[in-house]
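Below you'll find the structure I mean.
For this view, one protein chain was removed and the others were kept in their places.
Residue numbering begins at 1 within each chain, and the chains themselves are lettered A and B in the order written.
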Amino acid sequence: MLKNVKEYLYPESLNEALDLLKKKGKSARVVGGGLDIIWRSPKSVECLIDLENLGLSYIEEDEKRIKIGAKTTIGEAQKSLVVGKLFKGKLTKVFSEIATPIIRNVISFGGSVARNYPWSDITAILLTLDASLVIFTGEEKEMKLSEFMRVEIEEFLDEAIIKEVRIDKFDPSYHFSYIRFTRTSADIPLLDEGMLLKFDKEKKVEDAIVVIGARPFGPIRMEDVEDFLLGKTLTDEVIGKAKELVMETVKVADDMRISGDYRRELSGVLTNRNLMSIREEI
Amino acid sequence: MSKKEELKVVGDSVEKYDGLALATGQPLFTDDINLPDMIHAKLLTSPFPHAEIIDIDTTEAEKLPGVKIVLTYKNTPRIPHTTAGQGYPEPSPYDAFIFDRKVRFVGDRVAAVGAETPEIAEEALKLIKVKYKNLPSVFDPEEAMKEGAPVIHDEDESTGIYNKERNIVSHVEIEIGDVDKAIKNADFKIEGYYTKTQYAQHVPMETHVTITYLDENNRLVIRSATQVPFHVRRIISQILGISINNIRVVKPRIGGGFGTKQEIVLEDICALMTLRTKRPVRMEYTRREEFVSARTRHPSKIYIRLGADSSGILTGIDMKVVLNTGAYGTHGPTVLFNVGSKSLPIYNKAKNVRFVGDAVYTNLPIAGAYRGYGATQAYFALETAIDELSEKMGIDPVEFRKRNHIKEGETSPIFEKLGEGREGIPQIIESCALDKCIEIGKKEIEWDRWRNKKVKKGSYIRGVGMAILMQGSGIPLIDMASCEIRMNDDGSFQLFAGATDIGTGSDTVLAQIAAEELKTDYRNFFVYSSDTDFTPFDTGAYASSTTYISGGAVLKAAKDLKTKIINYAAKLLKEDPDNLYIMDSTVISKKSGKSITYKEIGLKSYYEEKQEHLIGVGSHVSPKSPPPFAAHFVLVDVDTETGKIIPVKYVAVIDAGVVIHPKLARGQAMGAIVNGLGYALTEELKFTRTGSSTNPTFFDYKIFTSLDLPEIVVKFVPTYEPTGPFGAKSVAEVNINGALPSISNAVYDAVGIRLKEAPFTPERVFKLLKERV
Partner (left out) sequence: MKIKFKLNGEYVEFDAYPGESLFELLRRNGHTEVKGNNCKTGECGACTVLLDGVPVPSCTILAGRVKDRSVITIKGIGDMEKPHPLQKSFVEEGAVQCGYCIPGIILSMKALLDENPDPTREDIKKALSGHLCRCTGYVQQIEAVEKAIKLLKEEENV
């Protein structure tokens, strides 16, 4: 029970929601899935703003992109046929391994992005897919997730509401792989790595995104490795070198779960496995 | 009772009595009632591992509107007691107080507030001002035993502690033969070997919860999630100075116990608050409190030496154990003795055996009773050392065990030497199918196909390992159970048993025993258990005693009732009772063929002729504790790149005597195995350097889910235990002990590294793999 909460409001439009948010200030919170609010039980929250009536639960597509409303849960994304078309169902499979099946029915995309936990699978995956967000600040503004993750998120969201997540509909020259290392099946990742690689007709890497998260720090692009992979074919030698490069350059640390040294080892293993998995597909 | 008599309901997986009620969400659990005027209690716990409370000021807290009562050491009786639910006189030390002037671990009791709502109670906790004087603390039991270590229980009033100055709660030392000589002269030996186990928690899905109130007659009623209602009654009487007759303890359905509810955890605080405010009081542990301030398994360090002759027979076993009992000594002495008493007899061929051990205080959470109860730690040491020895000798580990394990008709001097915190009772094994269990298990796991082959698949290497196990059935000459069976006026029955069904289905099993004996449908029984006002005494659900001991009492009560029914029918039928027998709820005369049904007997005995209420009673104590046996085998894949151990297949072949309810028994085995797997691979309560738990949450204390399971095969090899009801023994605990040793053995088979420290987390295994290279 959040005992200090005195109001639970149901705005009918994004404008109304934003006005309420601005008016109530720091003591107001927007409710997506609500999971994080219940987990954290912040004592300063006195007003909750429910986004249920704003029609933000949807998964749509146009020619170029998939659009996921901010209130959409991971469970809904898992069941979506639209999402299932991406990477021949691999994204669906990846979604279906996050947290537990019933918690997936509560985690919203907007909430996940807003909370930006360093071990969040969603932010790591979306960063790997170079996703964009649509932010409502009175008008709609599109920005890259990578850009969003660089702002002071809490302050930013005092005057903005996440409306939508957009993922490109990658053509078959793109391949995606994501691995999370866990203790049991119902776990946060102790380290995760996502890869998005584009290949040309000679199976040379034309474009690369490599993201490692839960280091225990949040997801980050491994630019040295991305640069290294450009123009290369995935031979055993190349994969081996990429693995070494990741292990050399990744910034890791100890936390109460595992040590930084072990994370470093794992980063190599995940790199190897992701690349092997992609190589089998192309 | 002849083995060959055809059993009609024993051996059948009948419908569990409370199954449908539970599956439809009926209000059966402690917290499923709401009493008017209820006060909610919350606990203030210590942030320090070891400190004196110089002063405690509760005035601000008491002033908060809605606060009804605040308890501290200043206003509560100071009666040293044990929180362990054990028979009197408890082997555990009397070293606990409701509230003390000292705190001994992070999470220890400091004060309690009772208020109109839980939120107000929590607010009030923050207003309590405590002045602590920090004391030096100690977290390692071997350190705590050294001279000069901080003394954790220096108070005069505590009794039953072996050596206060050295923090030793209990010490044990027994020797049979001459172990040093035997090992010195052995043809093959293992020396310098030890195993370590971690802090682990039971994680029952329902945390501790208690509701107390005064009934219409001003008697104290304690409604609690407890495994030991009668011990609760006695201990509350002792602590609060109320006569036993003025206390009623009711155990509703419980959401899991596993030993952590074999304790007084919340009952004393609630009871005292109710007595003072005259109002119902409710207290429930949050999950965090459950992890820290409930009970845990005793972490252990076990040193073991083995000696064997060249024919592959053990000549000497030397086991030395140091148990960490945490800040209070509950169950310390008994778990300590059980480390030896439940493991050493299995290798009775060894003529020289020594068992030395200490249970030691540290400033960490309280270790208590946990399924397996010392045997879990023991088998890790014993069964892995045996594997090491057989490897040295070039003998297949299965073969080695077959040559050395105890067999039917044999005994072990350990039974006499080690009991419950003191000397034990000698016994001869009258039922043992361990040899068959080993054979069947070996085949099922395809031992010869995998052992020593180190089959590779990518980065995974496969290995197979095994362990043999035994436990006990009840505590001999100590555990007493009783039962009363009454006939209703329609020929149906009410069965009253003190026996505590903690989800195990014992109510159903007891009804099956009664139904079998009284030759009637088991649905003719209404079973009412664990209410100290109505049900006769039972020590409670622990020591794997319910089927064997409580069942024994039910059998006696049923036999007693059978005699009374026959005698009554004899009067009505005007026949000699010796001519009468019972069959299908009817009493029949062998001589004349005349008969009278239970239904008729019910009506007539209540109202019409030679009226008497036909009631059978029985109490049971056993001079034996016949062990169930098991052989466990596990197939694992070791991911050499990450150190992660994937259990692929787990086989448990069990001798539990006659299995009364196959599905419930299989369920017990499955649950214990999965718990054991978690204990071996993922579960560990961790602490900072100042004794604070870092992971008291599901987030970071990881227990197995359905997706972590290997394929699990459970088989029972029936034997007949002549001293058990219809030949039954027990099944509750033994199967939790197999995962740790058999996985360590399997990993050794796969990658040649010996895992001696539990749990076998990927990082631990990875480090060892790297070192080997």
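Everything that follows uses one rule, which is that contacts are C-beta pairs under 8 Å (C-beta built on N, C-alpha and C of every residue); 3 or more make two chains touch, one makes a residue touch a chain.
Values in this document were obtained by computation on a predicted structure and should not be read as measured data.
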| said: One chain is left out of this view; which of B:L28, B:I425 or B:L572 touches it in the full complex? | reply: B:L28
| said: Touch as defined at the start, partner being the missing chain; which of B:L664, B:V747 or B:L769 qualifies? | reply: B:L664
| Which residue of B:S243, B:S311 or B:S706 touches the chain not shown here | B:S706
| Hidden partner interface residues of subunit A, rising order | 1-8, 10, 31, 33-35, 37-39, 45, 48, 50, 52, 75, 79, 96, 100-103, 105-106, 185-186
| Which subunit B residues touch the hidden chain? | 13, 15-16, 18-29, 31-34, 202-207, 253-256, 258, 284-287, 290, 502-505, 663-664, 666-667, 670-675, 697-699, 703, 705-707, 709, 712
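Note that in this section only the chains that are shown with their structure count from here on.
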| Touching residues on subunit B, where the partner in the complex is subunit A | 119, 641-642, 682, 686, 694-695, 699-700, 702-705, 707-708, 761-763, 766
| field | subunit B-touching residues of subunit A, taken from the complex the two chains share | value | 1, 3, 100, 181, 183-188, 256-259, 262, 265-266, 269, 272
